[in-house]
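The complex appears here without one of its protein chains, the remainder shown in place.
By written order: A, B and C. Residues from 1 in each chain.
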Amino acid sequence: MTWADLLFLLPEIVLSIGGCLLLLAPVIGGRNNGVAAKWSMLLLLVATAAAIYVAAGAGIPSLALGTLFVADPFAVFFKLLFVVVIAMITLLSAEFLEDGRYSAWEYYSLMAFALCGMMFMASGTHLISIYVGLELLSLASYILAGYYKNETRSTEAAMKYFVLGATSSGILLYGMSLIYGACGSLHLEAISQAVATMAGNQALIIGVMLLGAGLCFKVAAVPFHVWTPDVYTGAPTPVTAFLSTASKVAAFAIFARIFYMGLHSLEPDWNSIIATVAALSMIVGNLAAVTQTNVKRMLAYSSIAHAGYALLGVLAMSEIGLQGVLIYMLVYAFANIGTWAMVMLLRRREYAGENVDDFDGLHKSAPLYAFAMVVFLLSLGGIPPTAGFIGKYYLFAAAISAGYAWLAVIAVLMSAVSMFYYFRLVVAMYLKDGAAADVIPSRQVRFIVIVCLIATLTLGILPERMIRGAARSIAPIVNLASR
Amino acid sequence: MSATLPVVASLFGSIPEPMVQWVVWPTIKFVIAFAIIMGIVAFTTLVERRVLGFMQARLGPNRVGPQGILQFVADPIKLLLKEDIVPAGAQKAAYFIAPMLPIIPAFLVFCLIPFGPPPTFAITDVNVGLLLILALTSTGVYGIILGGWASNNKFSLLGGLRSAAQMVSYEVPFGLSIVGVLMLSGSLSLVEIVHRQELGVWNVLPQLVGCFIFLVAMTAEVNRAPFDLPEAESELVAGFHTEYSGMKFAFFFLAEYASMLVNACLIVILFFGGWTLAIAGKGLTTETMQTMGWLGLSLGFLIFAAKVAFFMILYIWFRGTFPRYRFDQLMELGWKWMIPLALVNIVVTGIVILLVRNGGA
Amino acid sequence: MTDPLMLTGVSLALFVIVGAIAVASSILVVSMRNPVHSALFLLLTFLCVAILFVSMGAEFVGAVQVLVYAGGIMVLFLFVVMLINVKALPKEKVFTATSMMGVLMGVLLFIILAIILASGTWAPAVNAPENLRTAVVVKTTPVVDAGGATIQTETVTRDVVGNAEAVGMALYRDYLVPFEVASLFLLVAMVGAIVIGKRELDASEEEAIPEFIAKKVSDEDRLKEVTGA
Partner (left out) sequence: MIPTSWFLILGAILFSLGVLGVLTRRNGITIFMSIELMVNAVNLTFIAYARELGSLHGLMWVFFIMAVAAAEAAVGLAIFIALYRHRETIDVDEANLMHW
């Protein structure tokens, strides 16, 4: 352990110290001072982003750390994405926390720790570092899901998330233990070397299957998706936005890294299973979303479907596939947060605009927001001028070039289905009259909507930088996989 | 080990050597220790009543035998002969098992404690001894929780819950206060810890804070005054053992006193030099005692016993002196004072050790 | 090594007995109606597993297993089960038709795992079993150099030490950062348990709190108040 190692870990150190300070801050900042909490959190995020830049140039750490963590461009890409996403969620949360019923300081502190866990996940190259990061994220998420403890459904959501999450952790761990036995190590590179020499070891295969099952739970893929609709509906809306973007992106980061770095030579053994999971996620997610009248539930099912699309990129095991995963995560995060911001913008009594008919006639009362919502939905559906198209294009192309044309066909068909239910919202906004829910004029939420709108359109129209960035980020991992 | 008693050892000639060394000798030592401990526990109750009587300016028990000295025989006989009542609505199995649960760890721990210079007085010397002791003592709480729950009595349940909260809370400073000692001695073996102290100074000097925290936490761990909330007479009738009578009650009682004894032994070993009376390797060290033969070994045991007796009296002294804490005060003391203090102690100890090591270069 | 547990007969008997108790009690954990009984059998399972750890030469982990699971986690379980008063729970039907599906799946899973694991294929051993007790030991020894000054030299060796030392060296050298992350999620758990578990008092309840608690009147003041001094 040297000073260079500390520099290497700087973002995580900044974040964890900052998280602790947020816990201590109420002593001077005032117990119910949500505004101070929000600005402290944003300041912390800025510091973290700066630290990521500094750490990225810090070079190779000493042996003690280097075996467990890396700061390769892949990790840096995800870390920066996490920071941006959390910053947006911080702004979304501010309004909910300002009435002072629930303490803002602990909320942001938990969010900071969750972010720290996600960053460890993104940079972990050893299953233990991935696992501890994952647990840090999960524990914080359980608590955040139940943060509105005076509301039964929030607590119920926390309970369901916790029970199923802990079960999936157990399954994941058992898978890891079998892999450990088969490979003799849990470092991804060591696994990759060991796996190459022991094709057909059944203990290893069942270990990988159990590990995959645990990961599928974390990304909410069928058949491990049952928790998603309930938790997304019950949790406070900003937390739902957190779960459906940040948490899912982090899970995909480790999904991609584990499969590309560790298990690529075992591909013949797992590809049919992942293909089935991807197909089922797209079909079940989209078809179930069609019947929903609650927007939160609908978006929950749609997020299951998006996990299915993104799995195509993992399945493809190619440069373009991994690039697709990164691009898709980026555009999905912006479009999804934009959608959640719109849900939060609409209020009917206590609750956010949760029903489809809350959007009735929005075009008349707030044309800009209605337009933004359409763009987000188009992006989620993958329609050309928006960023979502680029992401889906890469994923589908990867699937076809890897010989999964049938999956690409399912994906396209299911995207069409998804446009059907997304357009129910568009119809409600533009064609239906009726009492739209109040648009709460909150500056922060409006700001987020505008930012996401601009990002979604810009990334869709001028995607070169994003594509180049993704290509640079995946370089180290693809080099490893092709070795 | 078998060299010390060749005659007895020859009795086991037909048994394989490792069996003798690992099973037979420890068993014999344990049986002897068990008998002695039972005696000490019974005697402690008498001492407690007499000392409390003295402190409160009254006589205490003085009728059975000269100066009441046979009271410690009369009490168990009374408890043995008492009617055994099982309350209606009690969870029968749990009610029956509960009193036995705290006994087991309390007596198992004695296997791990060296009462005098090794090897004669140490039943076993495990290299994770201290950790095992912590682990075993932490399981003592089950009897209390279960007894409180199985009695089907509100006061008992409250007593059990209080006890669970209290023991889990004080487990933390209890463990943390030892860390400083471990850092100084670099071993989890109790014999090794004592050995380090006779070469330097008693740990109580460099670890004064740790010792203080340990003293408080060990009093709380065994639910003694001023932390006797689980059985607070004035609030909860008698807490978790309200519904227990006869031998079952005696078991709880026995376990509590055995735990007191364990903790007194622990503080002596960890902070007060165990069976030695030596500073910087001079004085009555383990080696001196071993070269003196039986006389020296017995001397070591007596020194140890005297130190332990002091801390047993100290428990009673506490009970005679301090008023009982309120429950929120108890929790506040544990979480807001003891744990942070213990953590600071660890950090400071670590820094000092580093400074000394580097400064000595 | 003169470890008695290496004796074949003793260790075999130990494994069979302890394993049987562990399996039996874990069956009872999932089949008992009363959560308190389940918790007690779970405790028994944990203790059996700890004994098996010790029998495998991982005595440090065994001790920690007892300390963490038996001393901490199960006490917490029992505490909560009793706090929310288990008798108020409706009688739970354990083996209904739908739950038979679960039983079937559990049995199926076991059969698959057992067939695969019984074949016993695993990575080649990197070291002998003693390696669980081997650690990198850094010793500093003063050496007098040519100029007469004393300098400290560090020698790094791999020695067979106790299980505790070996684990400690690995934990604080190789796994330092995950260890720090562990401290973070324990902090998160502590904060979260307080945030979620603490009940906000409503107005009527706040009134019911005695003044001396609400205002944190010191004991001396209260004594003065009571005695009128």
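One rule holds for everything that comes next: a residue touches a chain if its C-beta (ideal position, glycine included) is under 8 Å from a C-beta of that chain, and two chains touch if they have at least 3 such contacts.
Values in this document were obtained by computation on a predicted structure and should not be read as measured data.
Novice: What shown chains come into contact with the chain that's not displayed?
Specialist: A, C
Novice: Which listed residue (A:159, A:287 or A:471) would be found touching the missing chain in the intact complex?
Specialist: Of all options in A:159, A:287 or A:471, contact with the hidden chain holds for A:159.
Novice: Check each of A:174, A:393, A:423 or A:447 against the chain that is not shown and name the one that touches it.
Specialist: Residue touching the absent chain, from the options given: A:174.
Novice: Pick out which of C:17, C:107 or C:223 touches the chain that's been left out of the picture.
Specialist: From the options C:17, C:107 or C:223, the contact with the absent chain belongs to C:107.
Novice: Please identify, in ascending order, the residues of chain C that touch the omitted chain?
Specialist: 6, 8, 11-12, 15, 19, 22-23, 26-27, 29-30, 32, 35, 38-39, 42, 45-46, 49, 52-53, 55-58, 60-61, 64-65, 68-69, 72-73, 76-77, 79-81, 83-84, 88-90, 92, 94-95, 99, 101-103, 105-107, 109-110, 113-114, 117-120, 122-123, 125-132, 166-167, 170-171, 174-175, 178, 182, 185-186, 188-190, 192-194, 196-197, 199
Novice: Contacts of chain A with the missing chain: which residues?
Specialist: 128, 131-132, 135, 139, 142-143, 146, 149, 152-153, 155-160, 162-163, 166-167, 169-171, 173-174, 176-178, 180-181, 184-186, 226, 229-230, 233-234
The working rule: only the chains that are shown with their structure count from here on.
Novice: Determine the chain that sits nearest the middle of the structure, using the mean of its CA atoms as its centre.
Specialist: Chain C is the most central one.
Novice: With chain centres taken as the means of their Cα atoms, state the distance from chain A to chain C in Å.
Specialist: Each chain reduced to its C-alpha mean, chain A and chain C end up 31 Å apart.
Novice: Would you mind pulling out the distance in Å between where the CA atoms of chain B average out and where those of chain C do?
Specialist: 23
Novice: So in the complex, which bits of chain B are touching chain C?
Specialist: Touch residues, chain B against chain C: 18-19, 21-23, 91, 94, 126-128, 131-132, 134-136, 138-139, 141-142, 145-146, 148-149, 157, 160-161, 164-165, 167-168, 171, 188, 328, 357, 361.
Novice: Which residues of chain C touch chain A once you look at their complex with the stated criterion?
Specialist: The touching residues are 112-113, 116-117, 119, 121-124, 126, 173-178, 180-182, 184-185, 187-189, 191-192, 195-196, 200.
Novice: For the complex, give me every residue of chain C touching chain B.
Specialist: Its residues touching chain B are 2, 4, 7, 36-37, 40, 43, 59-60, 63-64, 66-67, 70-72, 74-76, 78-79, 82-83, 140, 142, 150-152, 162-164, 213.
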